[in-house]
Structures are given as C-alpha cells and as structure tokens.
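Yeah, one chain of the complex is gone here, protein chain that is, but the others are all in their spots.
And then subunit A:
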Amino acid sequence: MTELRVEPKHMTTDGGAWLLVLSSVFLCNLLKILLPSCSSIISRFLQKDAEQESEMRSEIQNMKQELSTISMMDEFARYARLERKINKMTDKLKTHVKTRTAQLAKIKWVINIVFYILQAALMISLIWKYYSEPVTVLPSKWLAPLERLVAFPTGVAGGVGITCWLVVCNKVVAILLHPFS
C-alpha cells in the first residue's frame, strides 16, 4: 500500500521537475531584463528628496529670471546679493544631486547583488535537489549515443540531468527573450 501511495507522488514530482526548472530559468532571465527598471522604481520609493530637488531647481530658475531683470549698474547691491544667493543655492543643489546619485548607484548595486545572490541560490538549490534525480526520463535509446552526457550527473539511463536541462533552458529562454532585452 505504501509503495502504491509513494509511486504516484514520485511520478508527479518527476513530471513537474522540468517545468519547475524551466520556469525558474525564465523568471530569472525576465527579472534580469527588468532589473534596471525595477531598481529605478525601488530607488524612487526609497529616495524622497527628488521633490525637494525639483523645488530647488525651480527656485534657482526663478531667481535667475529675476536676476536678468535687474540692472547690474543701477542696483549692484541687490544684483550681487541675488547672485550670491543663486550661487549658494546651486552649490547646495550640486551637493544634493551628488549625494543622491551616489545613493542611487549604491541602491542599484545592492539590488543587483541581491538579485545575483538569489539567482545563484536558486540554481544551486535546483542542482542540489535534482542532483541524483533526472528532471525527466526518456527511453534511453532515444538519446543514444549521448545518453550519459544528457543524464549527467544522475547516471540514470535515458534521464535528462539538471545540468543539461539548465543549459538548454537558458539558451532557449535567452533566444525567446532576446527581442525584449
């Protein structure tokens, strides 16, 4: 009875393994394509100073317009004061932008690193899981004379090993997603 109960379960995992690997690879590749936009969205959420920056920009613009209306000869003191103010504001904006850019780069870097770590972890766990178990099994004569290569590292005759399937999936998914990348 126990054998009868175990067998169908084993069959279902075997049946889904190829799809699981394929979907993992697909998701990883898709995320890799979407990573730049994802990181920019995340950084936008994390950085709330962008509004302040735009306010500063508009303020500088206004002051510059005002400066253009003032005659330097007639109202030198006012002109100089305003110019100093513009310079001060510009410097502040520059520092702000510099800080924000550095922060943005850092966020993007962290997101990339996290993504690659997660991807590596996923791949390693898949390889770990299907190290001795083929993702799918075919009649061994179909894969002759490459059955050993295809079955690596499982050693099951006619089985498709995780390494071979990962390579194939990566290649096919890369071809499929190439127009979108």
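Following the convention adopted for this analysis, a residue touches a chain if its C-beta (ideal position, glycine included) is under 8 Å from a C-beta of that chain, and two chains touch if they have at least 3 such contacts; residues count from 1.
Note that in this section contacts and distances are computed from a predicted model.
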For the chain not present in this complex, what protein name does its UniProt entry give, out of "Guided entry of tail-anchored proteins factor", "E2 ubiquitin-conjugating enzyme", "Checkpoint protein RAD24-like helical bundle domain-containing protein" or "TBC1 domain family member 14 isoform X4"? "Guided entry of tail-anchored proteins factor"
Residue of A:Lys98, A:Arg148 or A:His178 touching the missing chain in the full complex: A:His178
Please identify which residue in A:Leu67, A:Leu93, A:Met123 or A:Leu138 touches the non-displayed chain. A:Leu138
Touching the hidden chain in the complete assembly: which of A:Ile86, A:Ile107, A:Leu126 or A:Val160 does that? A:Val160
Can you name the residues of subunit A that touch the chain not displayed here? 15, 18-19, 136, 138, 141-146, 160, 165, 167-169, 171-172, 175, 178-179
